[in-house]
Structures are given as C-alpha cells and as structure tokens.
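Left out: one protein chain. Kept in place: all the others.
Just so it is clear, A and B label the chains in written order, and each chain counts residues from 1 on its own.
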Amino acid sequence: MSAKLTDRSQQDFGLSPEVACQVRDLNVTYRVDGRELSALREVSLDIRQGQITAVIGESGSGKSTLALALMNAVSSPGRIASGRVTYRGLGEVTGMRGEELRRIRGKAISMVFQASQNSMNPLTRIGAQLLDLARSHDLPNPRAVLREAGDLASRMSLDADRVLTSYQHQLSGGMRQRVGIIFGLVLKPEILLMDEPTTALDVLSQSSVLEIVRSIQRERQLTTVLITHDMGVVAELADRVVVLYAGRVVEEASTAELLRHPRHPYTRSLIQAIPRLTGDPGDAKALEGQPPSLASVPNQGCVFRERCPYRMDVCETILPSFRFDGDGEHRFACHYEEARHD
Amino acid sequence: MIEVKEITKIYAATGGMLGQKPVKALRGVSLTLADGEAISLIGESGCGKTTLGRIIAGLEASTSGDLVFDGTALSTLSPRERHAKFQQVQLIQQDPYGALNPARPLGEALADPLRLQAKRLGKDASWVQMRAKELLQLVGLDPANTLYKYPHNLSGGQRQRFVIARALTVEPKVLIADEAVSMIDVSLRLGILSLLSDLRSRLGISVVFITHDVAAARYVAPKGMVCVIYRGEIVEYGATDAIIASPIHPYTQALLSAMPVLRGLEEPGPDRYIPAQDLDLRLDDEGGCLFRARCRFATDRCAQEHPPLVTVDEGRRLHSCFYPEARHVVAVPIEGASL
Partner (left out) sequence: MSTASAAFPGAASPPHHRPSLLTISWRAITRKPSRVIGITIILFFTLMAIFGPTLYPKQLPINPAELYAPPSWAHPLGTDFEGTSVLAEIITGSRYVLSAAALAAVFTIGFGTLAGVVSGYFLGSTDQIIMRVTDFILTIPGFPLLIVLSTVWSFGSPIAMGLVLGLTGWGGLARAVRSQTLSLRERGFIEAARGLGLSNAHIITREILPNISPYIAMNLLLSVTGGIYAEVGLFFLGVIPFQASNWGVMLNLAFGNGALYTPQALLYMLSPMACILLVTFGIVLTLDAFDEILNPRLREG
C-alpha cells in the first residue's frame, strides 16, 4: 500500500505544476423523498499548491458538501453523481473505495471540522487519541506523533502536557478548536481542509486561531482549503476565493481582487452585508431574501436571480457562462455584468 | 428604567479543569438602562455578559446585588410580583434552533402567549389572530407563509425573526438579545441587526445587545452605549462611536483589534494588538488588575492594586485602567477602495 502511494506521489496526473487539486464538472446529488436533488452543479475549480483557497457560501450553498466531496466522503443519501477530483501525487479520488480512501484521509488530506469536539472521543484523553490516529495509519513511531502534537500545542500557546492529558470537555471552545487543528496537522498532510474552523468562537479566539493557521501554512507551504460563510475570515486568511451559491460557482478571484472589484452581484451583496467598524453604518445593506434550499433551486437560468437587484429576462432562462478577467485569474458568471462591460 | 446594582454571581465549583473552585461570573456590576435606550454588553465567551443578561431577564438569580425596575427594587417584591415584572424583559437566545419547539406549528407558538395577553387586556380570539399577523409583519415575515409551518421549515434568519416576534407578544419594555446573530449566516445578520434597531426606534423598546462583535453593536444602535465586561467586571463604558474610535482599556483594544480586517478594502489599525493567551478563568489574580496576564502594558502596580472604575469625560465614559491611553486599533479603510 505505502509502496503504491510512493509510486504515485511522484506523478502529477496531468495537473499543471501550480495546481494541487483539480475539480472538474463535479455533480453531487441527494436523494430526498424519491427525488434526486442537486447539491453541487458542474463545479470546476483548481486548488493551488501551497496557497489557501477559500470557498465561501451561505447555508445550503453546498460548501460543506464540497468539502466532503473533496475527500470522497459524501455519504448516503448523497452521492457524487459525476465529475473528477484529482490530486497531485494521489490521483483521482472519486473512484477510490475502502482501504485506499481511508489511507489517504488523514494522512494525505486531512480535515478540521467546525465543531472539533464532535470529531473527538469524549471518553479518551487527547494524547491517547493521537496515538490511536498514528497507529491506524501504521506510522513506524507513534510516539513521534505525540512529540509533534506537543510542539504544535506550544506554538498555539497551549500547555502541551495539560492538553495531551485532558479529556475534550476539560478544554474551552477555543482550545478545542486548536486541538482540532493539531489533529489535522499532526500527520503532516499535503492538503488541509477546514470546514468553518472558527464559527463557534468569539472574535479573540477566532483571531488567534486564524493567526496559528496562517503561520503554520506559511511555514509548511501547506495547501489549504477553507470553507466558510464569513467574508471576514476569508479576508484575513485566504489567497484565493471561490464564491458558491446554490451549488454553483458564481465567482472566483484572488482575495484582494474579489474584495476590491467583486463582479457578481451576489459577491457584492455579501461584502456589503458585513457589519463593519468603519464607514457609515447606513452604507451596509442586508442581503434580501433567503438562501434557496436544495428543492427550490431553479433548474434553468441563473441560480441567484431571485435575490438579484439586476435581474433581466435572460436570467430566467439561460445559465450565465463564465467570463474571465484580469489575465484569466478572475472569473464570474453573470449576464448583467457581461452586458455592462461589453 | 432598569438599574442594575452591584450584581454578583458566583457559581459553585463543578469539578473539571475549569471549575475546581467557585467561578466568579460577575463581580459587582452596576449599570443603568434608560427607557428606549440601547446598550451593548461586550466581551469574549466566559466574561459574564450572558449571565448578566439572564439575571436581568429573571432567568437566573444573582448571588448578591439588586435590580431596580422603574424605581421598585425587586428584592422588596414577592416572587409572584417579581415574576410579573420580569415579563417586561424578554430574552432572545443565541440559538434560534433550540428556541422553538420542534413539535409544534409556529402559529401555536405565537398564539399561546397572545392568548394570555388577550386575557389580560380583555380581548377576544380574533384579536389573537390579528396580533399574530401584525407581529410577523413587523419582523419581516409573511404570516400566510409562516403560521402553518414548523420551525424546521424556516432558515436560521427567519427563525430568529420569529423568535423576536414571539418575544414581542407580551409587549416587553426591554429586549435582551444574547449573541442573537452569531449562529446566523453573515449575509443575513445585518437584517436581524437592523430589525432590532427598528424595534427600538419604532416601539421605544430598550435593547440590551450581548455580543463579542463590536461591529454588530454598531448596527443595533449607532448612538447607543457600549459596556465592555472582562471576567465579570466592567472595564470600560462609553458611547459606541467613542469606544470604537478611541478605546482606552487594553482589553477593549484587544477586542477591537481581533475584528477581521477586510484586506484590500482596509488596512490593520496602527496599534492593532491581539493577546496570545486565552481567557483563563482558573487564574487566581485577585488583588490586581484581572487583565494583567494578557496585557502588554501591565506593570508591577497592576499586579498589586486593583484598578478602580473611574469616570472621565463628564460621566459619559468609564474605564478601569491605571494607564488609560486611547489607541487606534480599528482597521483603516483604504481610500477609494469602497464598493
């Protein structure tokens, strides 16, 4: 098995050098009441080597489904209906099954969840769980994992001995989230997936967790995917942003470009809806309407039109295709923006 | 008007690492909430702000101290009278999912307290119907599309609106919103915040907004007051704008610094500072300043003496720091980079 992985690890599987993971035409559906409902529709994106790519969207946008699909961990009643997810050095994962997949998860790709306490065993001490993790991945020296965890803990200004001998309920929310990140990093994965890593935290804990992620990512050049609904977190951390709405990518750009020149009306309203400390409070506008549910996403035309201030006739029937801007680094799918700039 | 007088709350030891000894959640907090005013209680998780909100709402008893509602000290009242007083104060909980009974239709959740209210006011059943629709419209929900639904049919934002409508059924004088938007998508938060702000200006309801997010406080009441709480103590108090523009206490500065900077649109404030240490409730540092372990300006004096809450700016501003200095920690917008 490990021999097979090393063989593969040198292969690029047709990816260009700056791309760590390529997602192509990914469709994920959930079977609800006899109907197949799409959670992700034709999602294509490149996750760049050594960068932090953020996926931003509201509840129901499919962002958490995307995180699961990246690990081929979508579970019933959902399934990956079509599409490919290809990693440098690992290959295509949507076709992988069982043991092959298990080896990859945690070792090559690892995930930090929103509520880290849910992914920890409440009845076992943190240290013992780390040892279990190391053993389940057949590491030659499980103790080294504890050492690594201790180092990470100290870097996160946690008392390493205390944390490793604690049960999860003995830690505060911010500490648990950091321990969740230790779990994510301790096996030295190539790719780190983080699903809402700071949502349950207050601003102070959030900002220190973000700082930790930032410094470790820089140091290890760790390819990171950050799933969130909070543009503030994106702005603090991400190099690139993919905006997801109703299961579709509607815009993608570098973070600074996206914040400064958002093209899609949805992205623009997302940024305008952030409560800020500066500027006239009257300038902020709430995003009208509600995010669509799986069942209410229109099957044709633009998915955002119901809440869009610039809705046109063409939006009802024709799905806008991507337009590229800024050397092809910025893409968006909007009829109105397209018409405005032509 | 509600006066909070020297409220303390001590939780008995519960075991575990965080609670081997009694936790002082509130250490003598006093403040005044005028009718129609908005006040934000700001601090990180565990600072006691939620406990204070629950005590004002009558959901928890204080260890010592008193509440005075419109001149009547609640300690002088019988439990029944006190209960009636506390109905003027309604708490909006953080979690709009837990706040609604999953097994009952929303219309009934609204009708129950309305029927009580109808009895009190001598109204009939048609009034209950009418009032339910009125309240839903007031919070921006479509009655025809809401009354027959169950909680799980609504999104988080819609649930929180419904919870606010339910709190309004008893015509409260005060709404306490405890982290009322923290579990809601950022894109929908602003709508809830401006709803709270509207209710204050249109119905004259006082709002106590409990949060760790100073920016959110600004949208509930730009002209309101902010009360920064650290480990059960008020460390700074002042008008929202003044606190944001020139925070005096290092803890307030830390809270404001921690707000995400929208890089590209904003630059970090020149004095931005985020303490590396977490809030540690186990620290036994009575006698000195409670913040000193995390404060970069702490001196020997801070370890020996407890800084008192002092009044500056003709009573409009309070702070408890030996070395008060206004610092610019809030992000600075980049010229010409607004949307």
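Details
What we mean here is this: a contact is a pair of C-beta atoms (placed from the backbone, for glycine too) under 8 Å apart; a residue touches a chain by one contact, two chains touch by 3 or more.
Please read all numbers here as calculations on a predicted model, not as lab measurements.
Taking the complete complex into account, B:V163 is the one of B:I39, B:V163, B:I244 or B:C295 that touches the chain left out. Only one of A:L123, A:A144 or A:A295 touches the absent chain when the whole complex is considered: A:A295. In the complete complex, the residue from A:E42, A:E306 or A:D325 that touches the missing chain is A:E306. When the full complex is taken into account, the listed residue touching the unshown chain is B:A57, out of B:A57, B:A118 or B:I234. Think of the hidden chain as still there; on subunit B it touches residues 57-59, 83-84, 86-87, 90-91, 93, 95, 98-105, 108-109, 112-113, 116, 141-142, 144-145, 148-150, 152-153, 163, 166-167, 169-170.
Going forward, only the chains that are shown with their structure count from here on.
Our note on geometry: subunit A versus subunit B, Cα centroid distance of 31 Å, whole angstroms. By the touch rule above, subunit B contacts subunit A in their complex via residues 16-18, 44-46, 155-158, 185-191, 193-194, 212-216, 218-219, 222, 244, 254-266, 274-279, 330-333, 337-339. Of all the residues in subunit A, the ones that touch subunit B in their complex are 58-60, 157, 162, 166, 169-175, 201-208, 210-211, 229-233, 235-236, 255-260, 262, 268-279, 281, 283-287, 290-291.
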